[in-house]
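A single protein chain has been removed from this complex, and every other one stays in its place.
Chain naming follows the written order as A, B, C, D, E, F and G, and within any one chain the residues start at number 1.
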Amino acid sequence: MKLKVNAEEIQVSAATLAALCRELGYPEQGVATAVNGEFVPRQQRDNQPLRDGDAVEILAPMQGG
Amino acid sequence: MKLKVNAEEIQVSAATLAALCRELGYPEQGVATAVNGEFVPRQQRDNQPLRDGDAVEILAPMQGG
Amino acid sequence: MKLKVNAEEIQVSAATLAALCRELGYPEQGVATAVNGEFVPRQQRDNQPLRDGDAVEILAPMQGG
Amino acid sequence: MKLKVNAEEIQVSAATLAALCRELGYPEQGVATAVNGEFVPRQQRDNQPLRDGDAVEILAPMQGG
Amino acid sequence: MLNVYDTVLNSRLFLGTAQYPSPEQLRAAVERSQAEVVTVSLRREAAGEGSGQRFWQLIQSLGVRVLPNTAGCHTVQEAVTTAHMAREVFATRWVKLEVIGDDATLQPDVFGLVEAARILSEDGFQVFPYTTEDLVVAERLLAAGCRVLMPWGAPIGTGRGLNNVYGLRQLRAHFPEIPLVVDAGIGSPSHAAQALELGYDAVLLNTAVSKAGDPPAMAEAFAQAVNAGRLAYEAGLMEAHDLAAPSTPEFGTPFSPWSGHA
Amino acid sequence: MLNVYDTVLNSRLFLGTAQYPSPEQLRAAVERSQAEVVTVSLRREAAGEGSGQRFWQLIQSLGVRVLPNTAGCHTVQEAVTTAHMAREVFATRWVKLEVIGDDATLQPDVFGLVEAARILSEDGFQVFPYTTEDLVVAERLLAAGCRVLMPWGAPIGTGRGLNNVYGLRQLRAHFPEIPLVVDAGIGSPSHAAQALELGYDAVLLNTAVSKAGDPPAMAEAFAQAVNAGRLAYEAGLMEAHDLAAPSTPEFGTPFSPWSGHA
Amino acid sequence: MLNVYDTVLNSRLFLGTAQYPSPEQLRAAVERSQAEVVTVSLRREAAGEGSGQRFWQLIQSLGVRVLPNTAGCHTVQEAVTTAHMAREVFATRWVKLEVIGDDATLQPDVFGLVEAARILSEDGFQVFPYTTEDLVVAERLLAAGCRVLMPWGAPIGTGRGLNNVYGLRQLRAHFPEIPLVVDAGIGSPSHAAQALELGYDAVLLNTAVSKAGDPPAMAEAFAQAVNAGRLAYEAGLMEAHDLAAPSTPEFGTPFSPWSGHA
Partner (left out) sequence: MLNVYDTVLNSRLFLGTAQYPSPEQLRAAVERSQAEVVTVSLRREAAGEGSGQRFWQLIQSLGVRVLPNTAGCHTVQEAVTTAHMAREVFATRWVKLEVIGDDATLQPDVFGLVEAARILSEDGFQVFPYTTEDLVVAERLLAAGCRVLMPWGAPIGTGRGLNNVYGLRQLRAHFPEIPLVVDAGIGSPSHAAQALELGYDAVLLNTAVSKAGDPPAMAEAFAQAVNAGRLAYEAGLMEAHDLAAPSTPEFGTPFSPWSGHA
C-alpha cells in the first residue's frame, strides 16, 4: 500500500497506524501522529486503519520560538 | 399607535411609512427611511405598513468625514 | 563697613574674611569662600582684607544633579 | 622660478601674479587669485610680486551645494 | 492618474465636509483643495428643519463626487442599512464603509468590516473600506469585492500622522496594484506628502482642514502637499544614508595639498 | 514674504547646483524649483579649460541670485580667503559660510564658524552660516553680525530629514524674529514641508534634487512642498491628540437609542 | 507576580529555544535568563534519528514549563491538529497559537486565529494567541476563551522593537486586567524594558538571544532588563516634559544677584 508519511511517498505493509510506526521504527512514546490532517491519539493508533493514499504525519519535539 | 421615530416615542395615526412621513412633514425626496433596522426604499414607503412599536429612522444628508 | 554677603547687604565690623566668618557664626570647616568672584582658600581667609562694598560668597555643601 | 599653482609644482618666468595668469593662459576676468593663502584682488595682481616657492591659487566658478 | 472603480481622478486628496466654521468656509475649502471627492453622511433630522437639504444643495453645487460614509455604525446590519439609505439619497454606489469596533480609538472592527464589505459588494456597491494596515484583513477585503483599500494613518481626529510607517510600507509593497488611500490621522501637509512618497495613491482627511485656523488656506496647502508627494514618488526619491557625502565637488578644493585638476 | 539681508524673496527654497546629470537638467531643475537663490562654489581649474566660465554663464542666464559657499574649508583662514575670492568673481556680498569640523559628518566647526562670521561681517559680507541647532552658537553668530542662520537638518547628503526636531523647535522658539533656513539633510518633500510647518523660513537643499531619478520633476515637488508647509504654518495647524475624535457629527447618529434632535 | 491561567510566574521573560549555536548554549541561556517558560514546537523527524527526544530530554532537565507553539501553521485545521499533537507529546494544555497569514511578515491571520482559539479553548486548551495590537481582535480572542494575549512588537525575527508604541499603549489601557505579553520583534534589552515600562506583563523573545554573539550573556541581560522595566513600572515613572528643569536647587545659587536664603 502506498502512503505519504511526512510528505514522503512510501510503500508499506502495515494496516494500522500503530503498525506503521513500528514498521518505520518510531518509538511509541515521544511522537505524535495525524492521518489526513486529523490528530490520532497514541492509544487510538491500534484502531486507526490506513488506506492507500493516506497522508500520515509523525512529529517529534523540536526547538521553537 | 405608538412609534419610535428617530428614537423619539410619538403617537401617530399614519398606517404606512409614506403616510407617516407626510404626517410628520418630511419631504418625499431627500430623506431615506428604515423600519426596524431595515432599509425601506422611497417607492416602497406606500406599501410599508407600520405596527405599534415599530422603530422608524428618517435620515437626511449631513456633513461627514 | 557695608558688605554684600551671599547677596545680602549687611553692616559688619570684621576686617578680614576669617573674622567675618567668625562674626557671622560660620564654622571654619565645611564652607568655602570667595570675595568679588575670586576663590579664597580657607588658610588665606586670615590674610584676606575686606573693603567696603566687597561681595562675599560663603557656600556650603548641597544636593546636586 | 618654481611655484605651486593650484598645488602643482611648476617652473615659470612671470614675476607678478598678473603675468603668471597671462603666462598660464587664464582669462583676466572670471577667476580669483590668492597667494600663500591670502586673497589678491584682480586689480592688485600687477603689483603682486611672486617669489620662489609661493603657493598660488587660481579659482573659477563651479557647481556648489 | 488615479483610477478607483473605473473612475479617473486628477486629485489625490479626498476631503471631509464636517466641522467647518461655516458653509462658506466649507465651500472655499473644497474649492481650494481641488478635491474631486468629498465625504458626506446621513443623520436624523427634525421634520421641516431642512438643514440637510441646504447642505446637500451646497455639495451638489460644488461639482464634486460624494463618498457617503457609514460613520457611527457599530454593526454589520447598521452599516449595510445606512449604505442602502445613502445610495438612495446621494444616488451613488460608492460608500466609505466604517464599522467601528472601539469608541476610544474609533478603530475598525475588521470582522464586521469584511462581512459588511461582502454583503454590500454583492449588492452592487463600490466599497471604500476604512481599515487598519493589517495585510491579512486587506486580503479578505479584496476577496470580499473591494477594489480600493483605505488604511488608517492614525485614529480619526488625532492628527498624529502615520503611526506605523513600517506597517504601511509593508501593505504598499504587498499590494502594488491596488489603490491605497490613507484615511484618518493626517494632521499636517507633511504627513500627506509622506503618505504619497511611500507610494500611497491618495489621502482622505477632514479635521486637519476644518479645524485649521484658516480652513480654505489649509485645504490649498494639502492640495500642494499631495501633489508634491506624488510628483516626488514618480520622480524617484534619493535613499537616505547614515554617512554624510559632500554635495559640492571635492575635486579641485582650494588650499588642499592635492593637485586639483588632471 | 521672506526678507534676508533686506532682500525680499518670494521663494522659500534655496537650491544647490552640484551633481546634476547635465547642464540642461540643472537649468530645468532651477526653473521648475522656482528658486530665487542658488548656491555655487569656487574650484581650481586648468587654464583654458573654461568649464567654470560656461557654468557661470549658465547660472547668470537663469536670473537668480547666487549664494557662494566656502565648502571644503576647514579653517577660518581658508574660509575667509575663499569668501573674498567668491565676492570678486560672483560680485555678491552674500556668502554661505561653511567651516567643516569633521569629515565624517561634514559638521560645522562652530568655533571656527563664529570667528570667520565675525571677520567676514566686519568686512561687509552678508553671512549665511551653516551651523547646528545649538542655541548658544546661534547667539554667538548673531553677535558676530549674522542676520540669518542656517542650522542643519541632518548631515550633508544623508537625506535623513530633521534629525533633531526637538532641538529645531527650541531654536525656532528662541529666535522668533531671525530668518532660519534648514540647510542640509533634507531628503524628501515631506521633510521640507515639515521644516516650514515648524516655522522655519526656508530650506536649502541639493542632493535630494540632483540625485533624484528626475531632477527637474523633483525640484518642482520641493517647490510645492515648501509652499504647502509655509501656507499651513500661516493657516494654523491643528494640534495632534492622543485620543480619537469623530469628524462626522455624533449628534443624530442613526440607530442610536438616544433621540437625535432637540 | 504574574498569573497566567492560574499559574504564578516569578519571571516575566518567556524564552524561545530555537537557533542556538549548541544545546549547551541553549541550556546556559535558559538558566541565565531565569525564564520559567520556554517555547517549543513539533517537527517531522526521520525514524530512529532521535534528535527530537534528545532535545525534549534537555528541556525536561531544565525544570521549566513548556509552551508549545503552532509555528508554520497557515490554517485553523493545521493549528488545531498541531495543538492536539503537542498536548499529547508535551503533556500540557498550554499552546502558543500561531496562525500565520502572510509569509513576508509572518503576521497573524486574525480571522483564523480567533476561530482556532475558540475551538481549542472549548477543547480545554489554555491558549496564548500570537496576535496584533488590534483592540477589536483582542476582544474577540477574549470572547473565544483566551485569558492571555500576546501582541507582536514587530514581525518575528526583525528585532525592530515596538513598532507601534501608540497602539500598544491603547491596548494596555483597554485591558488593564488581562495579562499582556509582547511576543516577537524584541531586539534588545531596552526594547524589553520599554514594554514592561508600558505596563506589559511580560515579553517573549528568541532571536535576540539565540543570535547574539554570546547567547547566555544576552539572556541574562534580558532578565535584568525585564526586571528593571517591571520594577520601574511599579515604582512610578516620571513624566517626560518638553521644558528643561534644573535638578540642582536654584535657591542659593552662588553669584546670583538675589539673596539666597530667607
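Definition applied: contacts are C-beta pairs under 8 Å (C-beta built on N, C-alpha and C of every residue); 3 or more make two chains touch, one makes a residue touch a chain.
What you are looking at is a predicted structure, and each value in this text was computed from that prediction instead of being measured.
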{"item": "Options G:T105, G:T132 or G:Q170, residue touching the unrepresented chain", "value": "G:T105"}
{"item": "Residues belonging to chain A that touch the chain removed from view", "value": "6-8, 34, 37, 57, 59, 62-65"}
{"item": "Contact footprint on chain G, counting only the chain that is left out", "value": "16, 18-19, 39, 41-46, 49, 69, 71-73, 78, 81-82, 85, 104-107, 155-161, 187-191, 193-194, 197, 206-208, 210-215, 217-218, 220-225, 227-229, 231-232, 234-256, 260-262"}
{"item": "Hidden partner interface residues of chain F, rising order", "value": "101-102, 104-105, 107-111, 114, 132, 134-137, 139-140, 154, 160, 163-164, 166-167, 170, 173-174"}
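What we mean here is this: only the chains that are shown with their structure count from here on.
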{"item": "Type of chain E:chain F copy interface by residue overlap (half), same or different", "value": "same"}
{"item": "Chain whose averaged C-alpha position falls nearest the assembly-wide average", "value": "E"}
{"item": "Length of the line joining the C-alpha centres of chain E and chain G, rounded to whole Å", "value": "34"}
{"item": "Intercentroid distance (Cα basis), chain D paired with chain B, Å", "value": "94"}
{"item": "For chain G, residues contacting two or more additional chains", "value": "166"}
{"item": "Chain B, residues touching no fewer than two other chains", "value": "6-7, 34, 37, 57, 59, 62-65"}
